[in-house]
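Removed from the display is one protein chain of the complex; every other protein chain stays in position.
Showing chain A:
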């Protein structure tokens, strides 16, 4: 029986559950013996002129080996990175004349012990003359206060042009709605950490918590002006990433540089408060949607306008609107679609990728727009969707916003989810509660989504894998992907086991070490299985071919007469299992090893539909999620246990964005959510158990038929829950509530509607 599609429990778990994983801060390594600790001094002011940094007292403090300020470093500024960004927007390693967000790096202290670093950092006297802070995109767009005066603008980049004035001409109904896709923090439970040690050979080994060793290595080498061959980067076990651990962080490169200066290894591990201001954050789009069409429910034109808050310095977040724009058409066959975006600098933490990275923002916008349109024409939102969905297709389908989808059946996804949830009965129950005027009103919200996974992230759509069988019958897989909870050790072993018959427990998967795996794209954008897994699959097939050639000699048979004998994990003559030679025996003579590379024909477009059921207490405004029913079609599933786990995790993050999570700043740019006591992280009590509905449409793009699943849960759930909350109070006249739908926001919306206001 095939191991594919079975619920194999994780091979990594016995260690994780008995001794714990080994995260960067857990490393015990000879190369790190006697390591110093780095403690960064960060700006407490969002925007200001840096008058002086006095480190004299800190330099005298116990355990202090060195303190560096901008004057003590000779590194070129961090490049702005992307060609469209004004060069003046480069980030210095340590702030020199200006600080641009609370958390900006001002100085760094090296101490013998970690506690000493915290003490000494307090003694660095930083004198800042505050400037007005730019906190919102609306403020930034006025260019009244400039973050980088030499650039002459706060606009980091623009994409496309505003919609033409006549875009909605001829529509019977046109609805315009501003929508906030709020800033959220990634909050992996493991905060950022790194360690660096230089060897006598002039090479540096850097350990850090990251989603892709090769990419991080390239960036660090470039920033520090090192030959890439001088750098070895290792990502040990990683305690969650969610996009925020893609690429190198300046702190990691800085620690490697400090280790060189000090002539000793250096470690850094940030606190949670530091993480909540220093780590890249996500989303942060101010959108305006306009949707127009006929009273029969047909949408004729849709436009999406985006102001992306990019934060203080250019990072990947500034280009995320391009993914949002690519996915503007979503699952709909709207005849006219338009999008336009600007990325703006503000005095806040920089924005980067966060689970879904640009695609959830597209889905959230269009799903909210459709509900607004449905409300305007008085039609059931499910009905409006059915009228406008792209019909089932098996051949590539190119949308008005320029994406070419592989396969899709969106109507089936919607129908399945409504059926599984008992939609009609739920609507009847909603009507009864409205009739009775209950305090607890029911809300139903849906979303139908399509996302792009395995997109070329600039490092190609290829992934590397190598596979070796050892004489003792075990095997080793080297992969360019980089798990941080996804269970690649198990799944990749399943893919090899499927071809070779070697049991999963005997297959070791190694990742995240650039000396051993020089090429790889890492784990991001839900690419791992469809690219890295497919590479392992390909390696296993190539290894079988190699083994057949060798076995042909040993068995004195024609290679064409040979086949894999899974039961004995070897090659035997067709029809006579157990008579051949095992892979292990072949490996005794000479190494049985293949290195391969798989290049996907393109990205895939997983899709699905979610239905959320919420109860809203109209007296207090509190919304509670009571059910979440979801179809997520990720094509062929290799390990359903792990795929479901990815879905659950995604739902939790998506629901949390709809209901409670938000990074907040005051008008002066002071973060209001810089600890886990303030940042509303979702706990077990706020979530129900999730109801999963299966649907499998394999993709032709890779031999596994697999699409990405890592971000789907997040993409579908946010608009479903968001729509459900609005739906629960729509009979009171509420048309829109911005996320997160906190009790205060919901209550205000009800009050406002009852006073006859539009919103």
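Going forward, contacts are C-beta pairs under 8 Å (C-beta built on N, C-alpha and C of every residue); 3 or more make two chains touch, one makes a residue touch a chain; residues count from 1.
FYI, contacts and distances are computed from a predicted model.
**Student:** Which name from "Carbon-monoxide dehydrogenase small subunit", "Nitrite/sulfite reductase", "Type I-F CRISPR-associated protein Csy1" or "ABC transporter substrate-binding protein" does UniProt give the chain that's left off?
**Tutor:** In UniProt, the chain excluded from the picture bears the name "Carbon-monoxide dehydrogenase small subunit".
**Student:** Using the touch definition from the top, which of A:32, A:45 or A:187 touches the missing chain?
**Tutor:** A:187
**Student:** From the list A:229, A:677, A:696 or A:744, which touches the chain that is not on show?
**Tutor:** Within the whole complex, the residue contacting the unshown chain is A:677.
**Student:** Which residue from A:52, A:166, A:560 or A:685 sits in contact with the chain not drawn here?
**Tutor:** Considering the complete complex, A:685 is the one touching the chain left out.
**Student:** Tell me which of A:59, A:96 or A:272 is the one touching the absent chain.
**Tutor:** A:272
**Student:** For chain A, which residues lie in contact with the unshown chain of the complex?
**Tutor:** 9-10, 12-14, 16-23, 26, 28, 115, 187-191, 237-240, 242, 271-273, 484-487, 641-642, 644-645, 648-653, 675-677, 681, 683-685, 687, 689-690, 713
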